[in-house]
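A single protein chain has been removed from this complex, and every other one stays in its place.
Right after this comes subunit A.
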């Protein structure tokens, strides 16, 4: 009978006496607090209700909160312990909502210094939550006493509160360092831990003090019993080691971390292993002990320990796959772990370290539970698969099938995007996988809710589709998008179709029909695009189609925008010259690729790569240089900038880097100087240059002042020689400056008078690649045909120093500074001949196309054909190669 009633009661409200609470009625009840004498039980219950409501996310207005707060303060009259403690909680919760909360300061101070131990600790914490800088002065004395109190709860509470207070009153808390020091010697393990935290926080900006602090703990003068505290020391030590750079391997600090691997607490052992794994530049020998304790953890009955171990091993797998060979057996046994996260991590780790033969089996294992894990882990799996595809190209069919199944599953944008990225990478890297990959992507866009992904895939289809054996099969998928999707996707689909029209003459009539239909679209942009492409394709002129559809306008868009804006500001009778706009740097693409790669290799939590970076870099120098009047007045905009070249060793007194900026007729050399001497102030820094013949120094812009630790630039403007062959040369360079000795700490010069000094730099080399901007060509064949009318130069070379085609391709590409087209920079394995296509723009906007036929016998022989709009450029290239 009783059981039945229980059951009924549970169904009613799940036994929740706090269900269906109304904010207004509870606030009404809070008036009971004002009654005298206070009824502790009743008031505790009401206060609990209020706190429960707040915890459920109920919002209190400022007036409501203040009212409740003042009612709560009345409860200080009661001596009931529970009620008093709940009052403290209430004060903490309301302190951020209510006004005038400092009114309870005196009551709390009384409790804090009183004799009732059950009050004191909690009162300190409540007091500190309502205190501001001005009030802190008055309770400072009590805080200092509390930190060194014999009661561990009181001491801990005071230490923790002071750490919270550093946010508002860091300077005041710094004065308590002696008390914290004393507390660190306490017998209570938690007090020790908190004291250590406070000490480190106070001293963290002072490296020497931190080192001393660590040394004290290490030497055993202060014995640490709390595992938490030792973990904290390990973290401090690894931070010190990281800041110290490379020379830590022999340091006693590292020995300390290593010795923690033999601690009796698992928490400490794991922390130490984790720290070692995450250190930079570890060698396999240093990793080995950490890996072996993690291996032990893999067989622990505790899921958390297994998880922690396998997660850290997964990190090792990224940097040192070989170090994990011994663990493979243990990891295999984790594949079937009941915790899906552990299993996933185990599999991805194995995928990184494993052999080709085990791939099939592992993939089967993953697919059995992939739908049950969270998106974060799915992304980890996808990244592992991507790495695997690149490692074992022959396994692409298994992996591709798996990816397509994952694409069909539910998932967020980030997850889907990572799969699509992986498929795209595979398509690009592995020609065998192209057709299947495209087919999977086609299927995916059939029901893809993410617009940005659909647009990307359509763009890819337009680029890659026409080059497949059967381009017609993709048209249906693309046209379906036109019928079913949003305007943005429709627009992308129209553009993709036009690509097919331009590249596949036999499909052209059909495409024209489809485009004509799109001209009726309801959206302006889609209609515009359709009309544009339809008109171009109707001419049936491959040259025009090639120009306006496949290889569209190749200019740097931000610079074009700026130039057009300027043109509109000062209209001139001369028509705007598109040639004056430099082409977009292909380097930007590399940056995106690089940042993507870093993100892919990062840990699970890596955020999306910031795509704005390359944009910024492209514009960065142009804006910076434009701020210098002498440079801004040069003819024409900045054409391209080289990567920085070091002109000194990296560890010298002055570090100088040179960046070569190429303008149509001028060369600007930017010398970035860094002063690493803290007792010197440099003034009037400039570079004396001995230019090679034909160059003329137009201007030299010195750097007026170079303080310690700062870097600043000095510039030299040179005019290119008219004779192109003379543009390549070496310039001797010397850094000249006035030195003023100065005080090490303040950086102020000791004397007014300085003395002249100089510093030899390495030669500045101006090469061909500095004058060429990379441009990618999607359809090199067409562009090459089109360039048949340009001047052509051809020559044979024997590249005796190179022993393989890959090496030759890399060297030629780097020497010319041009962009390889159609992935011709990848040499298929086992071939003895290869053709490399390169394209670029010479400064001044002269187009250059290069075809290099390479053959491998004993050495590499190269037949180089250059086509350019300018005879002299072609001559220059053929004459400098070799």
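Rule of thumb we're sticking to: contacts are C-beta pairs under 8 Å (C-beta built on N, C-alpha and C of every residue); 3 or more make two chains touch, one makes a residue touch a chain; residues count from 1.
In this section, contacts and distances are computed from a predicted model.
Its UniProt record calls the unshown chain "Coatomer subunit zeta", which is the correct pick from "tRNA pseudouridine synthase Pus10", "Coatomer subunit zeta", "Exoribonuclease phosphorolytic domain-containing protein" or "RING-type E3 ubiquitin transferase".
Only one residue from A:27, A:104 or A:157 touches the chain missing from this view: A:157. Subunit A residues in contact with the hidden partner, per the touch definition given at the top, are 2-3, 6, 10, 14-18, 44-45, 47-48, 51-52, 55-57, 59, 81-82, 85-86, 89, 92, 118, 121-122, 125, 153, 156-157, 160-161, 163-164, 190, 193-194, 197, 200-201, 204, 228, 231-232, 235-236, 238-239, 242, 266-267, 270-271, 274-275, 278-279, 302-305, 307-308, 311, 315, 318, 338-342, 372, 374, 376-377, 601-605.
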